[in-house]
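A protein chain is absent from this complex, but the other protein chains hold their places.
Let's turn to chain A:
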Amino acid sequence: MECVVQGIIETQHVEALEILLQGLCGVNKERLRVHELCLKSSPNLGFVSSEVRLVCDLEQPEPTWIVRHIGGAMRGAGAEQISVLVRTMVESKASKNALRLFYALGYKLDHELLRVGSAFHFHRGAQITVTVSSVNKMPKLHAIDEAVPVTPGIQLVEVTAPATADNYAEVVAAVSSFCEYLAP
């Protein structure tokens, strides 16, 4: 499970935001360069269609892979009163042949993107991660070096924090509180 808040910022203001975040979080920014592949099951596979994401961290000396499943968002009267998106999320580290495995299982590449920017990891009532990144698309399959921004001049700001069914209320409160500092 995770709590998520997303927003956008113009690229010209990213540097100022990063300085603000460095002060608020008390940590230095880390470089972010992540190749994300979204796979979907072929129509005749299973009773329901499914989607899985493979995330490759390109900033590591040896690229590392994570398999991530993002489920539905919390719904109902309780969810409507929460200003933060709460959704199920399960992830697993995996060896580098994860993409080959999912292709062999009948999954197809739906889309891929490259996120480039910075990340801040810190603890403030909950373990929070803030990323500021440009989302880039690739003109050819896996052509990371040729990636171009999907929305030039605009970057994505994401605030995420892992949560459980037992503690999500506290995590929501921590994320909400932090996000007030980022409001325009």
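Criterion: a residue touches a chain if its C-beta (ideal position, glycine included) is under 8 Å from a C-beta of that chain, and two chains touch if they have at least 3 such contacts; residues count from 1.
Here, contacts and distances are computed from a predicted model.
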item	value
Hidden subunit of the complex - UniProt protein name among "UspA domain-containing protein", "Mediator of RNA polymerase II transcription subunit 20", "Type 2 DNA topoisomerase 6 subunit B-like isoform X4" or "pyruvate dehydrogenase (acetyl-transferring)"	"Mediator of RNA polymerase II transcription subunit 20"
Residue among A:4, A:24, A:58 or A:94 touching the omitted chain	A:94
Listed residues A:9, A:27 or A:45, member touching the removed chain	A:45
Residues in chain A touching the chain absent from view	41, 45-48, 50, 52, 67, 69, 71, 88, 90-95, 97-98, 100-101, 104-107
